[in-house]
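Pasting in a structure now, in structure tokens, and then I'll have a few things to ask.
Here's a slice of the assembly, chains where they normally sit.
By letter and in written order, the chains are A and B; residue numbering begins at 1 in each of them.
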């Protein structure tokens, strides 16, 4: 067999380090296409001049470009035979990605737990994205449910202890970041860190209808190879399952309207792809302020935000049974940096 | 309210200057995507080498990229609650946009006139696009019909006096432009300025069928946020209204076939989005030579051109009632620079 059949649950060993293939040099073309695929308008990632007034040498690539590139590399080794992408934790954007950087990914298996059915199991990995200087630019934990190849005995169950939220003092701050000369008019909204209250909910108002061509362009750009995103013959109904990261980027971009000053994502506390998304769906987003924190950087505060993507009405999340409502696509929990 | 509800007619004041948000650094990726979205083939915007033989340091970004970026920034402040985009006048591309430039927009309210219905009014703005050196790269007047929020009294009507055409001696010429070494074979057609007669009409022959994914990619790339272009739930028929600028770029690109040497757009005399365009429409274009002028630049003449985009037969424009025929999408009046 010359082709990659993907790994099954039995193929993972606790502590194993997997070096993922196909490093990727990202340049300005990635940003251009990102801004064509999503209604991304955060000024720090749109304008070199704006980034300079924030203490950066020029505009870094959007945080989620780094996420998608790093994530995409893991797919052939982690999620080709995955039944479900179950969760994220302890994600931190530890460095900016600049045009011309070359990214690669490696994952460490930190947990394994067979399901009671005996036909699948949960694999926990800590994935690191590194640049050409071997600097870690992104670090996060993900767990997926993976099919078993056979019916062999279960390994000893190891479930890692994961923080439910990245602590404020562990938030990474881009080197040089300084919001004391921040231009709110150019950024698009006047709301400062202090204008957001814990518990506040924001309806981001706008909606975007999904197209097959768009999500496939995006998913290929990140070199994500999962068949279900590209091959209409994989499902009986002929629909392609949209890469969950496409919805993350769409929701984050939509959140500009009300959170235009939440310029940088610096930590990913958790996230659930609540329901699958398909072409034709019209996606809207709303946010909830979960927490606030100060940072040591001048003029820079942090907001912990819930970001929900939905096909339905804002602010509805779970039913009486505690389960996500059928219209909810994404429930993401992250920290963003915001001017004071 | 953290989100932007858009301005209503009452929110504009004569003389007010609006600094539009989200500056944008444009690079070569924008050109690449532009050439994927439209069948653009004008050699000056395709080849650095060709641009050098025309006296430029290298190939500038397509004129309409500048237009779309500058226009897109005005949408949240000018046309979010617009009922119709009524017209353009006095447009001039005053400077070239080079890869790496950062553009921002500002608009001055130069006219206000409430409609007799009392439910809307016409807002006239002069919009300027500026680069990071505060040089104006584009200047144009646009007027839109905007809904009123309430039923308050009408402001005094002020309608600006606008030139029906940019005078030939006011046409901006890119610094260094010289067509005396122009290579007609590489450009694709032998027709010189002198080969075009006033009154001549050209059928550009080719047609392009519109796709939802394409117009949305384009419209997002220009950071244009008007809901109707992205959200299929905004109309009862589930169709998305295509950004009028998408049709301008498509028609201009199609006009290569017959006007391959009309290399640069330098002035926009006027324009009407005669009817809306939707995915599935097949768009064709035809042009009419309206005027000719000499310029002080070596080897460089100017043609005033009517550019019409249509779903129907060429050269048909208005019905017996004087109104645009239902198939006509665009009627644009511009000046282009052409080798003598």
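The definition used in the following text is that a contact is a pair of C-beta atoms (placed from the backbone, for glycine too) under 8 Å apart; a residue touches a chain by one contact, two chains touch by 3 or more.
All values reported here derive from a predicted model rather than from experimental measurement.
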Quick check on the homomer: 2 copies visible, but what's the full number in the structure file?
3
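Criterion: only the chains that are shown with their structure count from here on.
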Centre-to-centre distance between subunit B and subunit A (centres being mean Cα positions), rounded to whole Å
36
Within the complex, which stretch of subunit B touches subunit A?
2-4, 19, 21-25, 27-30, 32-33, 76, 100, 102, 104, 132, 211-214, 216-218, 220-221, 223, 225, 227, 230-233, 240
Given the complex with subunit B, which residues does subunit A contribute to the contact?
27-33, 35-39, 41, 43, 46-50, 58-59, 185-189, 191, 195, 202-209, 211-214, 257-260, 280, 282
